[in-house]
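Have a look at the structure below before the remarks.
A single protein chain has been removed from this complex, and every other one stays in its place.
Right, subunit A next:
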Amino acid sequence: MELNGAQIVIQSLKDEGVEYIFGYPGGAVLHLYDALFQQEDVKHILVRHEQGATHAADGYARATGKPGVVLVTSGPGATNAITGIATAYMDSIPMVVISGQVPSPVIGSDAFQEVDMVGITRPCVKHNFLVKDVTKLAETIKKAFYVATTGRPGPVVVDIPKDITDPKIKVPYKYPKKVSIRSYNPAVTGHKGQIKKAVDLLLTAQKPIIYSGGGVILGEASKELVEFSQLLGFPVTNTLMGLGAYPATDKQFVGMLGMHGTYEANMAMHDSDVIIAIGARFDDRVTGKLDQFCPHAQIIHIDVDPASISKTVKVTVPIVGEVKPVLEQMMEMLRESKKKPSKKALESWWKQIEQWRAIKCMEYDRNSPLIKPQYVIEQLYEVTKGEAYITSDVGQHQMWAAQYYPFDKPRHWINSGGLGTMGFGLPAAIGVKLAFPESEVACVTGDGSIQMCIQELSTALQYNAPVKIINLNNSYLGMVRQWQEFTYESRYSHSYMDTIPDFVKLTEAYGHVGIRISKPEEVRPALEEAFAMKERTVFLDILTDRTENVYPMIEAGKAHNDMKLRVANGTSTDRELA
């Protein structure tokens, strides 16, 4: 089959099984858009800003496990995509970004809309390619998908100069079934000797804890994690990125750990003697002060990326490999072993954990006349029966969503953890909804974040992706305000917006439904009303207690056992109702 470069790109995407491509046209990709126009298999979603395209593709990828695909033009189109690429990079999300480039002969001449995309993305991609020869195009796209989805996943950019997609130049096309890259051979199974060491250590543990993260979700290993944890009977804590990998409603789950983790999770980490880290990367929001991190623990770490191991915290037993096969290897060894975990030790460990749990660190003032954001999330959980896909933006609302919506399934909690990108939530929700049109998708957001990609409301209408926007409106850049309250003696420097748009009217202008509420008793009915409108995007503007804070909190640079807890019954100041 002879095809031109533009057709090769589209045909390659088809052959790769790509369903959706999120993009925005421009000069350098016009040939590609023309080829897109002449087929129907790959559906193009026209966003309103390239950042939206990357987040939507990212949301699609997080919910499905399949790579998200983005198409942007050169120059400003490419630079607008950077935030979304970096977001995917930090959370190891598989994504392929195709960017147009100025024609090869003028590269380097400061041509119109030229930007060195390969150079500019280098630090925030897993890999990138500049295509210099149309006969290498199909193979390069195959390589891009291969690299993006294997090993530790990540975004890959394929930069294609306009002359490469020239409709007049046709070459034979064949999409490779397989590619191999001699310099790229990610590990799959773990080293037997290391696994044996790990199993021995686990079986001697007195105060063990399983600390699992996003790698379990990325590696489709939730089932194995559950089996493994239940085989051992150890407590399980998840990172923000790992939520849902282990069912949050299970009794062995002690909640999230880290800066806004539960008292019991952080105390158990701090006191533990053996930690097994599974697909988690010892982020500073998790470890707190490094030299006081888990002072008594020996650590086993399973990670597919050797560079994640002993990067910030030195571990005792490193295991390089994918979570799923490694856990299977471990379980086999555990089942064969005559030794079992010490029942007595575990019993007293759990007794201790239950004492920490009894503190009820997540309690808040349930009698407040103001809407408590935590209450909204609890109600959201009930109304959606815990089955919705929840995306979020970044800030206090993100933490409340993570804390008060117990996720029982992987890939349902979709948020930007590593880069912490405000503006992620809405476009991500659209990507999720397109992937799962029959499921409920809600975006938990804040008055600051939602304004960063609000234009995508328009995309949601055009492509019939009805999502529910739960705006926890505190008229503050709340997370910033909280830090200012705690560490800058309440000097609220520029964390308050004097002019916030009327979100209800704004939503209506975009063709959707807007509802504003300000009283606790309105929360449940409003949520029910919103979710009853199956075919509509609904924006719930919820005026919450403005000065509510996220607790517990380990302030930056403090240790796990040094947590700020909510004062009894919470301190809430009055909120002026707008």
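Here is the rule we use: a residue touches a chain if its C-beta (ideal position, glycine included) is under 8 Å from a C-beta of that chain, and two chains touch if they have at least 3 such contacts; residues count from 1.
The rule we apply is simple: contacts and distances are computed from a predicted model.
Colleague: Quick one: find the hidden chain's UniProt protein name among "Acetolactate synthase small subunit", "FAD dependent oxidoreductase", "Aldehyde oxidase" or "glycine dehydrogenase (aminomethyl-transferring)".
Modeller: "Acetolactate synthase small subunit"
Colleague: Taking the full complex into account, find the residue in A:K43, A:K311, A:K409 or A:K564 that is in contact with the omitted chain.
Modeller: A:K311
Colleague: Per the definition of touch given earlier, which of A:H127, A:H260 or A:R357 contacts the omitted chain?
Modeller: Reading the full complex, the residue touching the unseen chain is A:H127.
Colleague: List the subunit A residues touching the unshown chain?
Modeller: Counting over the whole complex, subunit A touches the hidden chain at residues 118-119, 122-123, 126-127, 130, 147, 181-184, 305-307, 310-311, 314.
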